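Removed from the display is one protein chain of the complex; every other protein chain stays in position.
Chain lettering (A and B) follows the sequence in which the chains are written, and residue indices restart at 1 in each chain.
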Amino acid sequence: MKPFLLFIKRKPILILLLALPLAYLAEFLHWGPIWVFAFSALAVIPLAALIGEGTETLAAHTNPRIGGLLNATLGNAAELIIAIVAIREGLLELVKASITGSILGNLLLVMGMSMLVGGVRHGIQSFDRRQASRNAVLLVLAVITLLIPSIFSGYIGNPESIRVEALSIGTALVMIILYGLALLYSFKYEGAPLSHKSVEEIVHKPAWSVRKAIIILALATAGVVLASELLVQAVEPVMAGLGISEFFIGIIFIPLIGNVAEHLVAVKVAANNQMDLSVEIAVSSSLQIALFVAPVLVFISLIFGNPMQLIFNPLELIALTAGVLITAFVSEDGESNWLEGAELLTIYIILALGFFLID
Amino acid sequence: MKPFLLFIKRKPILILLLALPLAYLAEFLHWGPIWVFAFSALAVIPLAALIGEGTETLAAHTNPRIGGLLNATLGNAAELIIAIVAIREGLLELVKASITGSILGNLLLVMGMSMLVGGVRHGIQSFDRRQASRNAVLLVLAVITLLIPSIFSGYIGNPESIRVEALSIGTALVMIILYGLALLYSFKYEGAPLSHKSVEEIVHKPAWSVRKAIIILALATAGVVLASELLVQAVEPVMAGLGISEFFIGIIFIPLIGNVAEHLVAVKVAANNQMDLSVEIAVSSSLQIALFVAPVLVFISLIFGNPMQLIFNPLELIALTAGVLITAFVSEDGESNWLEGAELLTIYIILALGFFLID
Partner (left out) sequence: MKPFLLFIKRKPILILLLALPLAYLAEFLHWGPIWVFAFSALAVIPLAALIGEGTETLAAHTNPRIGGLLNATLGNAAELIIAIVAIREGLLELVKASITGSILGNLLLVMGMSMLVGGVRHGIQSFDRRQASRNAVLLVLAVITLLIPSIFSGYIGNPESIRVEALSIGTALVMIILYGLALLYSFKYEGAPLSHKSVEEIVHKPAWSVRKAIIILALATAGVVLASELLVQAVEPVMAGLGISEFFIGIIFIPLIGNVAEHLVAVKVAANNQMDLSVEIAVSSSLQIALFVAPVLVFISLIFGNPMQLIFNPLELIALTAGVLITAFVSEDGESNWLEGAELLTIYIILALGFFLID
């Protein structure tokens, strides 16, 4: 018990791990779906944080290439697991909304908050202009690759047709290949879009051994699976009960709980005037969701027999386009200030309001 | 009489003040709505110029912060008054068209003409790259904040529903807060988006005392109110009589008469190779319309019981997006030449033709 308490003391966020048993208690004692939903959502926060830290630790212990690969694939493991569970349950619209929300949350909420907090403390902050410009290009590309199948599908046939499915699968394949190429590029050149700078290395030294990191990773992953099961089952009754749309849950709420820990790191790093790293955390996470998680989910959905096409809703497409364009323009000059942070947050707030008001 | 004549001599534009009594004469002698419309429109030109000069003079006499605040709120007073009168009459589509047109007119017509004239005289002209880039970001943001409620509304419900109204009011509130933050930012940093550089100070010294400026401001404001009354009442019969659409009047014509004086100053300044100032006049006026005048009108419309939502027509949205994107790309390199001026004017001409041809 004592090491656990010490652990909690070092990372107060881990107190939230208690929400996992509470969620199961709520389920078995029939406290109602809202309690199940709330506790399982809370439980995801520390578990996602542990997965993140485990991945970083493993990455820090291996060579940069394997480290980069680990981060590039496991960096959004919690979101991936929640999405897989939701696909199994056939909640495809929720999954696509959470993909959208994850990209928007990283670009607008995390980056906006980082620039706001960092800018208030340090005035004008700068980051690598060339890298920012390359990232902006990849972001624009990522949104275009999601836009094309979404819009073309309507002209090709109904969503179940083999041609629409072929477009989705083909696009997903090309996206994964491009993500692989971007990773390969990052191994060769510093400052490339996905090159790995370990947060662990910079923020603090790795505290865990490889063995410990693997055990924690495995346990936390199992925990996220357990929490996701309850979370996903409770989603529909909660939406019906509270009158909230699938959009709001998917776009605003789920990405939030899957990323809280990462968000805090990005803001903390910005407050320490390491804007380069802060921007990279937000942007590379977005790129990973768009160019890796989304297409991987297309293939995983085939396995579960609930094929998910890359067909996003018009509002999701507009939100993504708006979010990426404003990020591209904000980050292109390699400088940020608190006003730019406030600008990104403004777009996030208006989008959140819009999605909240949809019936 | 003599001082008035001297005044006219110094500023020939003021001869147009005679159009105001002529407009009332046309109204009372029933010369027909076209004459009323024409004279009241002509009368707005010198009155708007006087309001602009009065504001500038007051700003020059006070400290930069209050000066900045005066300009940021009264800079488009003539447009604001016309819009308020039109809202009272329930001409909401006309008001939204004139908001669109005011932004487009400043970005495409004024900036295009300035770059064309300045470029023909001076070859390649340069302006502050960093400030241009920050302004571009705010412009993109402003358009996105208008796009989101316009497009989301269609998915939320019919325009009169409480949810659509909530989205409009919420967005308007966030926009005004952001405008306030941008203003605050401009007080602290040189070269910020809305920082005040007095045209008066640069072009010529303030000719009026504070007292005189306030009197002229009050009289000119009253004059604009009087002219707007006639103008707005004559709009509908004129559209019907000439077969021109509300779009053309709102997007092309009204912004033109409200900004002639400002346009002339911007072009003159560009011809004097002060491109920095010229670009700033056009851009800050656009930002003010989008982030301040538009949301303020949403609240004013509530007072008059004619609630105006931030729901713009698809064509207005496309025109705004096109105008802002081309401006962002043109201004981002901090350089201009006559070809870029011609490019902006090209877009303006094609848009004007398009709006003219709509029935």
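For this structure, a couple of remarks:
In this text, a contact is a pair of C-beta atoms (placed from the backbone, for glycine too) under 8 Å apart; a residue touches a chain by one contact, two chains touch by 3 or more.
The structure presented is a predicted model; accordingly, all values stated were derived computationally and were not measured.
Note that of B:F152, B:Y185, B:F292 or B:W338, the residue touching the chain absent from this view is B:W338.
For the options A:T73, A:S133, A:N272 or A:N313, the residue in contact with the chain missing from this view is A:S133. Of the options A:L181, A:I215, A:A240 or A:I303, the residue whose C-beta touches the omitted chain is A:L181. The chain not displayed touches chain B at residues 124, 314-315, 318-319, 322, 325-326, 329-330, 332-333, 335, 337-340, 342-343, 346-347, 349-351, 353-355, 357-359. Within the complete assembly, residues 130, 133-134, 136-138, 140-141, 144-145, 147-149, 151-152, 155-157, 163-164, 166-167, 170-171, 174-175, 177-178, 181-182, 185, 189, 192-193, 328 of chain A touch the chain that is not shown.
Keep in mind that, in the parts below, only the chains that are shown with their structure count from here on.
Centroids built from CA atoms put chain B at 41 Å from chain A.
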